[in-house]
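Please read through the structure below; I'll follow up with questions.
Here the complex is missing a single protein chain, while all its other protein chains stay put.
The first chain written gets the first letter, and so on, giving A, B and C; residue counts start at 1 in each chain.
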Amino acid sequence: MIFEKVKSEIIAHNSYFVGSGNQAAVIDPRRDIDVYLELEEKYNVKITHIFETHRNEDYVIGSLELSNTLGAEIYHGDKLDFSYGNGVKDGDKFEVGMLELEILETPGHTDESISITLKDKESSNEVYMVFTGDALFAGDVGRTDFGDKERMSGNLYDSIFNKLLPLGDGVIVCPAHGKGSLCGGAIGDLEFTTIGYEKKTNAALQVKNKKEFIEQRSKIKLEMPPYFKKMEILNKNGPPILHSLPHLKQLTIGELKEYQKKEAQIVDARMPTAFSGGHIPNSISIWRKGLPLFVGWMLNYEDPIIFITDLNRQLDEIVRYCIRLGYDNLLGVLAGGFSTWYKGAQEIGHVNTWTVHDLKKKYDESIFILDVREENKWEQEGHIEDAHNIWVGDLKQRLAEVPKDKHIVVYCDSGYKTSIAASILKMKGYEKVTNMLGGFMAWKKAGYPIEKE
Amino acid sequence: MIFEKVKSEIIAHNSYFVGSGNQAAVIDPRRDIDVYLELEEKYNVKITHIFETHRNEDYVIGSLELSNTLGAEIYHGDKLDFSYGNGVKDGDKFEVGMLELEILETPGHTDESISITLKDKESSNEVYMVFTGDALFAGDVGRTDFGDKERMSGNLYDSIFNKLLPLGDGVIVCPAHGKGSLCGGAIGDLEFTTIGYEKKTNAALQVKNKKEFIEQRSKIKLEMPPYFKKMEILNKNGPPILHSLPHLKQLTIGELKEYQKKEAQIVDARMPTAFSGGHIPNSISIWRKGLPLFVGWMLNYEDPIIFITDLNRQLDEIVRYCIRLGYDNLLGVLAGGFSTWYKGAQEIGHVNTWTVHDLKKKYDESIFILDVREENKWEQEGHIEDAHNIWVGDLKQRLAEVPKDKHIVVYCDSGYKTSIAASILKMKGYEKVTNMLGGFMAWKKAGYPIEKE
Amino acid sequence: MIFEKVKSEIIAHNSYFVGSGNQAAVIDPRRDIDVYLELEEKYNVKITHIFETHRNEDYVIGSLELSNTLGAEIYHGDKLDFSYGNGVKDGDKFEVGMLELEILETPGHTDESISITLKDKESSNEVYMVFTGDALFAGDVGRTDFGDKERMSGNLYDSIFNKLLPLGDGVIVCPAHGKGSLCGGAIGDLEFTTIGYEKKTNAALQVKNKKEFIEQRSKIKLEMPPYFKKMEILNKNGPPILHSLPHLKQLTIGELKEYQKKEAQIVDARMPTAFSGGHIPNSISIWRKGLPLFVGWMLNYEDPIIFITDLNRQLDEIVRYCIRLGYDNLLGVLAGGFSTWYKGAQEIGHVNTWTVHDLKKKYDESIFILDVREENKWEQEGHIEDAHNIWVGDLKQRLAEVPKDKHIVVYCDSGYKTSIAASILKMKGYEKVTNMLGGFMAWKKAGYPIEKE
Partner (left out) sequence: MIFEKVKSEIIAHNSYFVGSGNQAAVIDPRRDIDVYLELEEKYNVKITHIFETHRNEDYVIGSLELSNTLGAEIYHGDKLDFSYGNGVKDGDKFEVGMLELEILETPGHTDESISITLKDKESSNEVYMVFTGDALFAGDVGRTDFGDKERMSGNLYDSIFNKLLPLGDGVIVCPAHGKGSLCGGAIGDLEFTTIGYEKKTNAALQVKNKKEFIEQRSKIKLEMPPYFKKMEILNKNGPPILHSLPHLKQLTIGELKEYQKKEAQIVDARMPTAFSGGHIPNSISIWRKGLPLFVGWMLNYEDPIIFITDLNRQLDEIVRYCIRLGYDNLLGVLAGGFSTWYKGAQEIGHVNTWTVHDLKKKYDESIFILDVREENKWEQEGHIEDAHNIWVGDLKQRLAEVPKDKHIVVYCDSGYKTSIAASILKMKGYEKVTNMLGGFMAWKKAGYPIEKE
């Protein structure tokens, strides 16, 4: 059989391409579908089936885009009223060459969530793999807070303990997400796992009974980015067809300033140190690899988006990151990159950088220490004394808590999210803002004291 | 200044990308425009101008496709009533960074043909280059048989002798076509040339006066493929926007046979030897690199097109070849390539292959020797005794000249066009058909006698 | 953790790249090591350990090449006296970031064979994966015929039943080979497997006891290509360092003929149909994708090797296929590909092609049907009546069995190995040779009678 895992980095989304003979199926395709067309050509097979394990809320699914190009059928759980595709239910079977794919309804993360078992009839009649969507991950289970938490958690318990685990220890588990996804807080970074390995090692499964499982799930607090709402609607109704990746226009300083007046969103995709060394005033700092994680928190879907990079290389990567989250309002880049700006004698903004040693040495009451990590990290890992915690995603809403007249020293895990926060503070008129590079990670490594409630 | 020549192989079409500062222009873009977008990104410039030297008849121009993505303006001669773009005339000037592009009307090939001179003001005020479209090539001049030959030839004489040559010997000439193009019969394969070099070496320019030039032009016989008509219409009205390259579907034997019943055009893109060794009955043989030259003679624009290759590798190349000629009716490939066919126990057709020595030895009156080269090659280079000349492009129309009851030995220059001809004969029911591999080239090399009228 | 499977196609060799933090290890590297250097760069890690599961006999291992570039240490079983690297034994442990790799001696395939278990301490203290080398495959076990079969088979039983299977059903199994490898006859094409899945489905494991296992193993007949001897020596002593892939020189017809006189080996890497349609006399036909499987049977390590292809594209692929098997005696290609040959008025050879229907219809006693499949296929799947079986690898040695005065119709599974056989017959002076395209596969599909002893 043919088996390929297609990973979308950082949003940590997994899709799967499975085939046999001259036929193939795709599970949970992403929106930039070229990778599947290349696999089709590489293996000389025809994609005939597209499965969605559930209506996703963390990225835009590519089923319609793929179906539009290939004519393949789309299948998803029938417990939600999708505007496209075909509903399936427990026990439905599909043949793809010698493969047999069978639907297993596994609600919990969402009501219409399905898992799909795979048998390779060429080698045996036993279940070989199971695509678990957002029900079971390596090291975690799906979040259950998109509806009534208790009901959802109960359903998930039943799905996992009564449907997935009984498949047998030797069955390979292919989940829809890897480490870093917002769909589960403790997902590990194993490429694959098995029912047996999860039974032994997955913390969420070490419970006495359903009740304990529900209780534990109820305690979990996970961030809920604002863009999730948009994803839900797009994935229920079917997102717009792209046909090809949007093209980023090359802009002059003059054009950029015009667009800026018209509310364009300027995203500086350089590294935190580069942003510190100089940046376009009123731009937001989101480093390149952080785009998949933070555009959904920081940008809106209406105003055009302009990117600032050093050399405008590999823009294609940036475009993919954004359209996977439904951001089709991409406009362009500053031609020539950031240096065009200062060569053009424009004003620049700065953010100071400190090491952890600098903070340790210089801390006094003129300083306000702002911790922008997730609330659960603040609680579980502890924090620097006197720091004030506001999750970077909430900073714009909670600015009242940050004094305007102090020197704001910001930290996060290592300095990246801090740059986002610092750029927000600068935009909002804070004058003295410092990024403590290395963040909590370096603070710990330096052996400095940690406070824990 | 930035200068890139973008060549479309085999149709031997040249487009040019020129830029300065943060700006660029494209001259005669092709329809698969990704290459220009990549250059834009590579050089960090914005394409602001698109020029068409004339309404082409040998390929579909990509101006609208490019303009649709970028918003750049299109310019072409104002002596034709285009459905899109802006008309320009003698003396119109355009600034692209420090470059100055100036229009020079140079009718002859077509009435609205323009050339464009380029000055790089950064280095001097002298003309540096001239984009001559189909007026002046390396080693030849544009064909003048798309209208009244005498009038067109006279115009071309004026354009070349009174406008282009006076630019000065040191001016670099950038023509719209290279060797192999159907837009001139004697185009050389020099990448670039100069006014000075052409004055000395271009045979078409070695004339006493306008009269002699017109006389010589009138004698030229060039093939006129049927698809030229289609190109003229598309390029006058603006072709359909593609957005992205069409995708070739993977087909099973059963699907292929179904489509074949419905008049699908099966194109075998393998090499002549492979076609000889076995092929799908009623497929037409056009080797991969011959597609740009012969799909326009052999295929229609309505019935779906299916390709047969060995391994279905680099299908993207095949798709580009076809859409450049306006063939958007591309359907798919046989999944698995040709071997799928014979593994499926299907019937196959054969074409014999002979060396030139075989023909020399075995020739007798049971054999009909068919020469499928261009008529002017037959005349100028001579031919094998007793051979009968029908240009491969005319074969379908002139089958009555080929006896059904003889063994047909076909040859061309080297054996490729012969494979096309052989496939036509097989489709039309000829039973014994042989490809004389090596063709006239090998025949000469072997020192065998040549007949010349 | 970082996990990448690096597959060498067709020889179906798997190597693995595993990492954690800023460190990585490679298991069974291949000789063209660029892929590992790219992974090192991609993941920003340093390869510190190289493991060899055993002294391979079917390909040249790249450990020394990789170590030479990186300085990483090499480890292999201490039961063989390798000329390089470090011996390891049961229970030896290695840390690679948070990974713990532990040696498990698993003799059977060879005496010094080891397996390596992997724990990812970041997720748990349980065994997550096991690299089983040639002990346990998906669907089969390692061959035990490189030494005393009974002893080896007994050892293998112990290794599998007492060491590997007890690791637990949920452990992921990463074997050194996939389907198509000569290291096991029944290896399946699953990308990964688990202890649990193999226990249920692997035919070799469905035995009552050690005795039955040994008996079954003893019955297995697997081909033993002549090049295995060379591999054993190279892999024990360490192969020559390449530094970079050899370059194939472009040769003229004249040069090729000179080399041919000096015993150069001419390999026609085109498809069987192309070889049939015309080829260079005295060349051996091995289609491109068949090179990894058949150069080891057909070519020697001394005389220079010249390849014939259609367009000399992707020569890099051909070079890799060969150096993985220790063929460093690569010389060049015919510049311009096969058409250069016939354009040069050279003599060509032919092989007829028939469909299965042709054989069915035309068979009479003037025909000798030669079946060149593996002996066990002949036995297990049956054959065409009156056919004579000689495995293509043995054909040169057993030519006396093939009558010179008959029309030899050759078949194999589908027509590829047949082309090799046909080329050997032509070289040896057989005049009428036919490749029955589609082979036994098409014969069955056509529903024609099959004979079985």
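Simple rule for what comes next: contacts are C-beta pairs under 8 Å (C-beta built on N, C-alpha and C of every residue); 3 or more make two chains touch, one makes a residue touch a chain.
Keep in mind it's a predicted model, so treat the numbers as computed, not measured.
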> Looking at B:Ile11, B:Ala138, B:Leu256 or B:Val333, which residue reaches the missing chain?
Replying inline: B:Ala138
> In the full complex, which of C:Lys211, C:Lys229, C:His247 or C:Lys404 touches the chain missing from this view?
Replying inline: C:His247
> Quick one: which of A:Glu258, A:Asp310, A:Asp386 or A:Glu431 touches the chain that's been left out?
Replying inline: A:Asp310
> Out of B:Asp90, B:Glu126 or B:Glu385, which touches the unshown chain?
Replying inline: B:Glu126
>> Going by the contact rule already stated, which one of B:Lys199, B:Lys221, B:His243 or B:Arg398 would touch the omitted chain in the full complex?
In response: B:Lys199
>> What does the interface between chain B and the hidden chain look like in terms of residue numbers?
In response: 1, 3, 120, 122-124, 126, 128, 138-139, 168-172, 188-201
>> Please output the residues of chain A touching the missing chain, sorted low to high.
In response: 270-279, 289, 310-311, 338-339, 342-348, 350-351, 353, 355-357, 414-416, 437-439, 441-443, 445-446
>> To test your reading of the contact rule: which positions on chain C touch the chain that is missing from view?
In response: 22, 37, 40-41, 44-46, 69-71, 243-244, 247-252, 311-312, 315, 335-337, 340
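Simple rule for what comes next: only the chains that are shown with their structure count from here on.
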> What chain pair has the highest count of contacting C-beta pairs?
Replying inline: B-C
> What chain is the most remote from chain A, judged by the mean position of CA atoms in each chain?
Replying inline: B
>> Report the inter-centroid distance (CA atoms only) between chain B and chain C in whole Å.
In response: 44
> CA centre of chain A versus CA centre of chain C: separation in Å?
Replying inline: 41
>> I'd like to verify one number: the distance from the centre of chain A to the centre of chain B, where each centre is the average of its C-alpha atoms, in whole angstrom.
In response: 48
> Which parts of chain B, given as residue numbers and ranges, touch two or more other chains?
Replying inline: 311
